[in-house]
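Shown next, in structure tokens, is the structure this report addresses.
Let's look at subunit A:
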Amino acid sequence: MKDISSAIQLIPLEHYILLSVALFSIGLMGVLFRRNTIIILMCIELMFNSVNLLVTAFAAYHSDPSGQVFVFFIMIVAAAEVAVGLSILVMMKRNVDSVDINLLNRLKW
Partner candidate 1 sequence: MILLIILFLPILTGLFLLPFRSASVVRPMALAASVINLLITLSLVLSPSAAYAVEWISFLGINFSLGFDGISMIMILLTNLLFPFILLAGFNREQRNVHILNFLILFTQSALLGVFLAQNAFLFYVFWELSLIPVYFILLIWGGDGRKTITFKFFIYTLTGSLLLLFGIIYLYQLTPVPHTTDFAAFNKLNIPATTQIWLFWILFIAFAIKMPVFPFHTWQPPTYNMASTQGVMILAGVMTKMGIYGALRFLFPVIPQGVLYWQNTVIVLSLIGVIYASLIAFRKTNLKMLIAFSSMAHISLMVAAMFVLNTYALQGLLIQTISHGVTIAALFYIASLIKEKTGTIELPQLGGLKLQAPKMALLLLIVVLGSIALPLTAGFIGEFLMITGLFQQSIWFAAIGGLTMILGAIYMLYAYQRAMLGVQKSVFNKITDIRALDYLILIPLIVVIIGLGIYPQPIFNLFDQSIHATQNLIKPVAEAVSALAH
Partner candidate 2 sequence: MVGTIPNINLAYLVPAFPLMGFLITGLAGKRLKHNQGGIIASAMIFFSFIISVVLFYLLRSSGQDSATITLFNWIAVGNMNIPFAFLIDHLSLTMMLVVTGVGSLIHVYSIGYMHDDERVNSFFAQMNLFTFSMLLLVMGANYLVLFIGWEGVGLCSYLLIGFWFKNPAFNYAARKAFIMNRIGDLGFILGIILLFFTFKSVSFSEIFAQASLMHAGGPIITLITLLLLVGAVGKSAQIPLYTWLPDAMAGPTPVSALIHAATMVTAGIYMIARSSILYNLAPITLNVITAIGLTTAIVAAIIGLRQNDIKKVLAYSTVSQLGYMFLALGLGAYSSAVFHLTTHAFFKALLFLGAGSIIHAMGGEQDIRKMGGLRKKMPITYFTFLAATLAISGIPPFSGFFSKDMILSKAFEHNVILYFLALGGALLTCFYMFRLFYLVFFGEQRLAGAHPHESPKVMTIPLIILGVLSVFGGFLNIPSLFGGNLSFSNFLQSAVSSKVSEEISSTTEIELIILSLVLLILVIGIAYRTYVRKANLPARDGEPMSIWSRIVVNKFYIDKTYMILVEKPYSSFSNFLFNKVETKVLNPIVDGIGEATSRIGILTRKLQRGNMSFYFFAMVAGILLFIVFILTI
């Protein structure tokens, strides 16, 4: 534990922050500009993981284990979400035979 965090601390914190912000933004952009649901799901996962990275880095720098714990929580929840999400996706595929997010727009106004 000790040396891992020290190993993490070899790289300055800013880099982690920048990296994860970059990842987060990439994911966000993906969510915004892609229309394929699968890819959007991936992008959201990417955003989650950017968060994970960030939290881990912070945890190491603060040398505070609760950060790592939180990462595990996030992973579990993300897994659950993806499970649900994929099943919904399957349902959608069955209904409209496509995975384009803008096809589902009967509910409006």
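The candidates came about this way: all candidates are chains of the complex that A comes from, given by their letters.
Points to keep in mind about this one:
Rule of thumb we're sticking to: a residue touches a chain if its C-beta (ideal position, glycine included) is under 8 Å from a C-beta of that chain, and two chains touch if they have at least 3 such contacts; residues count from 1.
Keep in mind that what you see is a predicted model, and the values were worked out from it rather than measured.
In the assembled complex, subunit A touches candidate 2, while the other choices in 1 or 2 stay out of touch.
Within the complex formed with candidate 2, the subunit A residues making contact are 28, 31-32, 35, 101-102, 104-109.
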